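A single protein chain has been removed from this complex, and every other one stays in its place.
Take a look at subunit A:
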Amino acid sequence: MIDLHGFGGQLLQGAVITLELALSSLFVGLILGLLGASAKLSTIKAIRWVAHTYTTIIRGIPELLTVLIIYFGATTVLMAIAGLFGYDEYIEVGAFAAGVTALGLTFGAYATEVFRGALQSIPKGQHEAATALGMGTIRKFYRIILPQVWRIALPGLGNLFLVLLKDTALVSVVGLEDIMRKANIAVSSTKQAFLFYLVAAFMYLALTIISMVFVSYMEKRASRGLTRG
């Protein structure tokens, strides 16, 4: 193993932060995606409009700008809210929280489309059969619809996760101590830019490969008991 001028451990710590950020954003994004998809298929026009506006805006502006807007905006918004309660000291929003919010919103917007397609592909008969068995809306969704939606949506969500993993690098711009930031620090003290950015690149590649393996395991697991034509 190469010594990396003593920065190897730092980079590994960065990888842990990158992974934490990616998984937290994934969690937030999956919930937003399910909510967004349900909203897009809603019978109420206003709810559909809200979901449509959300996905259009998020998909139309650069991820870096989303990160910057959330990072600077969250402080303004939170201080305005706190001001209503008579609290007027400076509120600092951390890079991690801003990153999870921004990347979660981004993932959620794309996941909305993936989930919408999956929800629409569930045959109407499944809904009717579940209702005929006396299941309520929530139980029907949880037991019958969601497991099938999950199986259909997984390949699309897997792609989105790979995009998310790479987008985490952007949060280093607002100071998160992830792989990218640790590489920047190592570069500024050793002047070995090519070496450290290449190492960073291969760390992202390794995370990508691990995610791909995991996604294909999940896909197999989600379609167990299903014969493919």
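We adopt the following convention: contacts are C-beta pairs under 8 Å (C-beta built on N, C-alpha and C of every residue); 3 or more make two chains touch, one makes a residue touch a chain; residues count from 1.
We take it that contacts and distances are computed from a predicted model.
Missing chain, UniProt protein name: "Arginine ABC transporter permease protein ArtM", from among "Extracellular solute-binding protein", "Phosphatidate cytidylyltransferase", "Methionine biosynthesis protein MetW" or "Arginine ABC transporter permease protein ArtM".
If you put the hidden chain back, the residue from A:Leu4, A:Leu146 or A:Val187 that touches it is A:Val187. Among A:Val16, A:Ile61, A:Ile81 or A:Leu133, the one in contact with the hidden chain is A:Ile61. Along subunit A, the points of touch with the absent chain fall at residues 56-57, 59-65, 68-69, 72-73, 76, 110, 156, 158-160, 162-163, 166-170, 172-173, 180, 183-184, 187, 191-195, 197-198, 200-202, 204-205, 208-209.
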